[in-house]
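Just one protein chain is left out here, and the rest sit where they should.
Up next is chain A:
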Amino acid sequence: MTPEEILQGLYDETLVGNGPRVLELTEEGLSASMEPQTLLFDALIPSLEEVGARFERGDFFVPEMLIAGKAMAGAMERLRPLLAETGVQTIGKFLMGTVKGDVHDIGKNLVNIMLEGAGFEVIDLGVQVAPEKFVSAIEEHQPDIVGFSAFLTTTMPMFKANMNALEKAGMRNDVIVMVGGAPVTQEYADAVGADGYAADASQTVKRAKALLDEKRSMVPA
């Protein structure tokens, strides 16, 4: 296979969520001395972006998004150490979790897939994440952005509890806070003092990138 064929194959097989084939093509690319970042930025990420676009248009459904994400994750497991070796930076570190009292995770997982697809390193704390757990995870991982997800109007108040915990730990200004979930609105995000809100997975990626750029342009070099 030519490098072009490998890239096209990776793109096509990720799109349909063929995990084993994506892994094979990744190996094939590497043994043909292709750069890991080429495989990532010229095939895997564009493919995941297309998956997200189709999902948003209603042409793709939840299982298709999940298996595509899984196929990419398999390739990333192989590529991540190589990317680190070659000094390729992720565009940012995103710490994610569903708030305490809330066990919904499908929306959050879709957002994670899109963020990874866009080149973020995502650390997922899962569901029912208590404020103190967010605080200790922020300490440990030093993310650029932390995301709170809530699916119920009754668990949304945990956003504020999380914000208070961040304030109390003196880390509010170290991290960008984004909130989201089915019942969440911009108005509510503002009311709890979050830095960002997005209505769906692909908007989350755009907003996260914009917030990062904003923050980085403010930090003196």
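In the analysis below, a contact is a pair of C-beta atoms (placed from the backbone, for glycine too) under 8 Å apart; a residue touches a chain by one contact, two chains touch by 3 or more; residues count from 1.
Going forward, contacts and distances are computed from a predicted model.
Not every chain of the complex appears here, and the one that does not is recorded in UniProt as "Methyltetrahydrofolate--corrinoid methyltransferase", selected from "YjbH domain-containing protein", "Methyltetrahydrofolate--corrinoid methyltransferase", "5-oxoprolinase subunit PxpB" or "Response regulator receiver and ANTAR domain protein".
For the chain left out of this panel, the touching residue among A:34, A:115 or A:156 is A:156.
When you scan A:53, A:106 or A:210 for touch with the missing chain, the hit is A:106. Only one of the listed residues, A:1, A:32, A:191 or A:210, touches the absent chain: A:191. Of the residues in chain A, those that touch the hidden partner chain are 61-63, 66, 101, 103, 106, 109, 127-128, 152-156, 182-183, 185, 187-188, 191.
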